[in-house]
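This report refers to the structure that appears directly beneath it.
Showing chain A:
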Amino acid sequence: MDQHLVFSSFPILSTLIFLPLVAALIMLFVNSERYCKYISLCFTSVVAVLSLVLIVGFDTETTKFQFAEKAVWISSLDINYVVGIDGISILLVVMTALIMPFCILASWSYIKLRVKAFLICLMVMETAMIGVFVALDFILFYVLWEAMLIPMYLIIGIWGGPRKIYASVKFFLYTLAGSILLLVAIIWLYWQNEYSFFIPDMMWHHYALGSQILVFIAFFLAFAIKVPMFPFHTWLPAAHVEAPTAGSVILASILLKMGTYGFLRFALPIVPDATYQLMPFVLWLSIAGIIYGGFTALAQNDMKKLIAYSSVGHMGFVTLGIFILNKQGIEGAILQMINHGVTTGALFLCVGMIYERTHSRELSMAAGVGKYMPIFVTFLTFFSLASLGFPGTNSFVGEFMILAGTFQFDIEAGRFPWLALAAIPGALLAAAYMLRMLQRIIWGGVDNPDQSWIKDINAREIVILAPFLFFVLWIGLSPGPFLDLIDASVTDLLQNLTMHRTHSLSLNLMAPY
Partner candidate 1 sequence: MATDCFFHPSLILIAGALVLPLIRGPFLKPYLFLIPLLTFGQVVYLSFSPGIYGQVSFMEWSLTFGRIDNLSIIFSIIMGLMAIIGTLYGLHVKNCWQHFAAWFYVAGSIGAIYSGDYLSLFLFWEIMAFSSTFLIWFNRKDTDSQAAGFRYLLVHTFGGLLLLMGFVLRYQATGSIEFNLLDYENAQIYTWLIMSGLMLNAAVIPLHSWLPDAYSKATITGSVFMCAFTTKTAVYTLARSCAGFDILIYLGVGMAVIGIIYALLENDIRRLLGWEIISQVGYMVAGVGIGSALAINGAAAHAFAHILYKGLLFMGAGAVIYCTGRSKLSELGGLHTNLPIILVFMVIGGISVSAFPFFSGFVSKSMIIAASFKAHFNSVAFLLTMVSAGTFLVAGLRLPALIFFGEQKSDFTDALPESKIPWNMLLAMTIASLLCFAIGTYYPILYSLLPYQDISYQPYNQYHLSETLQILAFTALAFFLFHKKLTAVAGTYLDIDWLYRKGGTIFQWLAEHPVQWFDTLWGKVYRVVGLYSLMTTAKFWSWFDWHGIDGLIDGSARGVKQFGTVIAKALQRGQIQYTISFTITFVALILLAFIWL
Partner candidate 2 sequence: MKQLIDFFKDHPTLARLIFFGTIGGVVIWSLTTDTSHGHSWVEKHIPAFWSIFGFISCLVLIFFARWFSDSGIRKGDDYYGD
C-alpha cells in the first residue's frame, strides 16, 4: 500500500476534512444565528486558506498520492482511513474549499429560516465533499459519497422552492439508486483483490473482460447519474431549480464533478478494457447530452432551469473529454470540470441575486434589469460569455482542448471526425441560449415589468462575484499553471491505460465470465 503514497508530516487533509465538522459541532451549542454565520464563515475561510497549502506543497513530478494519511478503521475487513491527493483530485479539492466561503456569503441574507441548521448542513456537506475527493479507501469513499446525500437532501427539502419535496426526493432517490450497484461493484472488487479496499490496489488488474463490463456498468450508472449524463439527468433541473442559491452552487460546482471524478479515478484505471469496449456508447451519450442539453436549455424560461440544462451540455463535454482517452481530452476535461464549477457556480449566484430582488426566477420577470443593475449585468455578461466558451475565458480553453482532443481521437482512428463535428452544434446552441438569457436580462423587450425599485448589487455581493471573475479570466488567459498540476497524473494514467489494455485484451478476451 505504501508504495502508492507520499506521507506528509502534518495531517493537512484530515484537517481539511474535519475542520468543518468541528465547526458544525461548535454551532450545535451556539444559539445566536449571527455568531453561527461568523463561525461558519471563519472555519470555511480557514479551510480555503489551508487548501492553498496543498497547491504550494504539491509535487508535480510524482504520480503517487501526496499528503497521504493512513489509519486503521475496521481491521477485520481491512477497511482503512486512507486519504491522499494526486493531480486528478487536487484542483477539485481546492475548488471545493474555495467555493464554500462564498456559498456561506451568498446565503447571508438569502436564508431567513433556521439559519443555524442550514449552516450545519453546509458544514457537513463540506466535510463529505472534500472527503470524497481525497478518499483512497473505497469504503471511505462510498460512505462519504452517500453521506453527502442527507445534508443535500435537507438543504433542498427545507430551504428550497415551491416544489422542493418533489425535487429533494427525486434527487435523493435518483442518486442513491445509482450508487447501490456501485456498492456491489466495490464489494466484488474487494473480493477480487484479496480483500483490500485500497483504491490504488484495485487499479490495473486484468480482470476478466466480462466482469469488467459488469463493473463498468455499475460504475457507469452511479457516476452517470451524478454527472449527470443524458438520459440520467432529469433529477438535475428539478434539484437545481428548487435548491437555494448555495445549494445550487454546491450542486453545480462540486457534486456534479464527483461523477466525472469517479470516471477518472475508478472507471478508467480499474476496468480499462471495459472502458475501451464501451467507450463509443459513452461518447455518443456525451454528444447526445451536449446537444440535448443545449436544446432544452434554449426552451427554458426559468433561469435556473436554463443553467441546469446547460450543465447537462457542459458536463457532456467533460465526459466526452474523458472518454476519448487522450491527453488533451482528459486534461481538458479536468480543466473543464474546474471551469464549469467556477462559471456555473457564478451564474447560479447571479440568478440568486436576482431572485433575492424579484422573488422570481422567470426570465420575463427579470427582463431588462440591466438598466438598473449595471454592475450586476457586467458580471453576468462575463460569466455568460465564459459559459458559452468565449475566447479568453476559461471555458474556451477547456472546450477547445476537448474538441482538439476529439479531433485527434478521430484522426488517430483514421476516420472522418464525426465525433468532433457532432459536438460543435452543442457549442453553437450554448451561444444561443446564453445570449438569449443575457439579452432578456439586460434589455428585455418592450413589456418589461417595472423594476425601477431594484437596487444594484452591494459590496458583499461584489466580493462574492469578483473572485469568480478572477478565475474566469485567469484560467482563460493563462491555463498553464493549472495544467502543470494535473499533467503528471494524466500522463501516467494514459500510459498505464495503453499498457494494460494490450496485455489484458490478448489474455482475457476469450475468458468466460
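Per the selection procedure, all candidates are chains of the complex that A comes from, given by their letters.
Definition applied: a contact is a pair of C-beta atoms (placed from the backbone, for glycine too) under 8 Å apart; a residue touches a chain by one contact, two chains touch by 3 or more; residues count from 1.
Here the structure is a predicted model, which means the values were calculated and not measured.
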| item | value |
| --- | --- |
| Direct contact with chain A in this complex, candidates 1 or 2 | 1 |
| Chain A - residues contacting candidate 1, complex | 170, 173-174, 231, 233-234, 237, 292, 295-300, 432 |
